[in-house]
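After the structure tokens below, expect a handful of questions from me.
With one protein chain removed, the remaining protein chains of the complex are shown where they sit.
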Amino acid sequence: MAEVRFEKVGKRYGTVDAVRDFTLEIVDGEFMVLVGPSGSGKTTALRMLAGLEAITSGSIFIGDREVNQVAPRERDIAMVFQDYALYPQMTVFDNLAFGLRRRKVPSADIKRRVEEAARVLDLGALLQRRPGQLSGGQAQRVALGRALVREPQVFLMDEPLSNLDAKLRTQTRGEIRRLQLQVRTTTVYVTHDQVEAMTMGDRIAVMNDGVLEQVGTPEELYERPANRFVAGFIGSPAMSFFTGEEVGLTLPRNGAVVGVRPEHVRPWREGLIGPLRGRVAFVEALGRETFVGVDVGEARLVVFEEGRAAHDVGDEIEFGLVESGLRYFSAESGAAL
Amino acid sequence: MAVAAAPLEAAGAASRDGSPGERPPGEPRLVGYLYLLPAFAVFAGFVLYPLYRAAYISLWDWDGLTAGTWAGLDNYAEVFTDEALRSAFVHALILLLFYAVLPLLIGLLLAGVMARARVRGLALFRAILFLPQVIAMVVVALMWKMIYQPGEDGALNRILGWFGIEGRSWLGDFNLALPSVGLVGTYVYFGLAMVLLTAGVQKIPTSLYDAARVDGAGPFREFLAVTLPGLRGEIAVALTLTTIYALRNFDLVYITTHGGPGNATTVPAFQVFSRAFESGQVGSAAAVGITLTLIIFVISLGINRLAERSA
Partner (left out) sequence: MTSRAEQSLGYVILGLFSLIALLPIVGILFTALQEPGGLAAFGTFDGLHFENFKTAWEEGNFGSYLKSSVIVSVSVVAVAVLLSIMAGYAFGLMRFRGSTVLFYLFLLGLMVPTEAIIVPLYYDLRELKLTNTYWALILPQIATSVAFGTYWMRTYFRTVPRSLVEAARLDGASSWFTLWRVLLPLARPAVLTMTVLLFMWTWNEFLLALVMVSDEGLRTAPLGLSFFQGRNTSELSLMAAASVIVALPVVIVYVFLQRHFIRGMLAGAVKG
């Protein structure tokens, strides 16, 4: 186990900067999630850490060793690929043992480590099967096992859950997290799914367009987003953005963009800012709660109501804002105010 | 991944040749040359170097034994001036009809008919239709030499005899020899065209045919409007392959007619051989070989360019 450090790391392809000035410190034993939309540079950053992409500028440190020129196999890392990349003609056992055999680990040790990993991941019955005979979930676990067995300093995971169906994804999410807490290996985990990030990460690094927008605990990102992008990216349903002018309210920090999460936009009652009136644009009834999209002037806000709400599209609705839930962002830079 | 993947792809392609500083550590770099070396060495030594040598030899007037004299481009000019060479290239063009066009027509006929049907047992037909291509051309040539045998013994003459048609000396007749040889080419390659085009036509969505039907198109119109355009790729492949085979038909000519009678069936491939090893005109032979290569290049590129553009 070791800490991982990115210092002003950049990656340039021709004239395009996939990653720019990326600086991040990952603490020993931490589960760090890199999250962002497609093209944000998160996978590129991970691949540079793995040694699968050359680093254009800056340095990456694993432990206290600079690894820019170090080959992947010397970095003492293990990676779980998005498509699992299992060796198709080998048994599960051989897949798990592959990396160890390449490193000349004695076969008794190999056997022990493989069987241990198989036990932890419930792969015992599958050891003699070929990847072609495995289900998606089983293949995913073998991919995890292959990394586990190596006992590396750092785990790298590149969207390992995206090929699983929703139910399996939720289940496996928890399993990966539990596993990591058990072995306490530093883990860098890439995903585009912010729910995954929020539920799994010790800390989350939000990336956008090659740049690190904010890094912090899930709570920090949720409650104190550093800019408009992070505010809108984290949390589901997303934050609503509007200006005081658009909805006809006078709010502090004139001219700033206001962000507010649905749970801070409620049907009108005393103590809220407002009342605001608007027309219902959509209704998302989820049983225990309902999200109602409301058009107010030129803005659209999402209102949170408990239980079932009796609204139809086109209805007029009256609602208010919880003051403590308001976040202000600069209209020009998007930075939090 | 669409938006950023595009510039990544393009830029990745730009650095594909491996400029320094772009290589991840541990990725095979110089070792690539090592893997390549044995294959390239043999290839360079026994294809590239001889090609260069052929170009060199073609500029000389040489009999293969004594010293040669410089000829410049004379040997190439001969392609147009020499009777035998001119005939050879003309014959090659004619043979194209038999090797490429005829099989293509047969293939198109089948494709047109099978456009909407799903053929079962195509595997068996395919295996049979491809068989002629698998047999050594020397053997095919011999087979047909026996079929074409003059007099009453030749199989073809015998069959024609049943219909009261007089038998001929197919390979010995000045006018019949070339078509007779050509038909052998048709025999070998019609299977290729048939299979290629039938496979291609089954990939054309039936909805296109339905739309044409609804628009009131008759079968011929359908063929022109839907089948033919849809088969563009396969036609290109079929034409490229058969054209090249048509130009490289040494074996067939050597065994059946040796270029004769006279020069009636001489072809460029045969001219290369006879000039280099029978009549001591090595420089000329080399020139013919190079010309043949250039023609093959041009035709291959041309057909594929045409196919791409109209796609």
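First chain written, first letter: the chains are A and B, and each begins at residue 1.
To be clear about the criterion, contacts are C-beta pairs under 8 Å (C-beta built on N, C-alpha and C of every residue); 3 or more make two chains touch, one makes a residue touch a chain.
Note that this is a predicted model, so its numbers are computed, not measured.
A.B. asks: Looking at A:82, A:170 or A:243, which makes contact with the chain not pictured?
C.D. replies: A:82
A.B. asks: Check each of B:39, B:67 or B:214 against the chain that is not shown and name the one that touches it.
C.D. replies: That would be B:39, which touches the missing chain.
A.B. asks: Please identify, in ascending order, the residues of subunit A that touch the omitted chain?
C.D. replies: 50-52, 72-73, 77-79, 81-83, 85, 87-89, 98-99, 102-103, 146, 150
A.B. asks: Considering the entire assembly, which residues of subunit B contact the chain that has been omitted?
C.D. replies: Counting only subunit B, the missing chain is touched by 15-19, 23, 26-33, 35-36, 38-40, 42-43, 45-48, 50-51, 53-54, 56-57, 64, 106, 109-110, 113-119, 125-140, 142-147, 149, 153-155, 158, 187, 190-192, 194-196, 199, 219, 237, 240-241, 244, 247-248, 250-251, 254-255, 268-269, 272-273, 276-277, 282, 285-286, 289-290, 292-293, 296-297, 300.
Here, only the chains that are shown with their structure count from here on.
A.B. asks: Measuring centre to centre with CA averages, how many angstrom lie between subunit A and subunit B?
C.D. replies: Distance between chain centres: 57 Å.
A.B. asks: Can you list the subunit A residues touching subunit B in their complex?
C.D. replies: Result: residues 13-16, 18, 38-41, 51-54, 56, 68-74 of subunit A touch subunit B.
A.B. asks: Per the contact definition, I'd like the list of subunit B residues that touch subunit A in the complex.
C.D. replies: Subunit B residues touching subunit A: 1-5, 7-8, 10-12, 14-15, 21-26.
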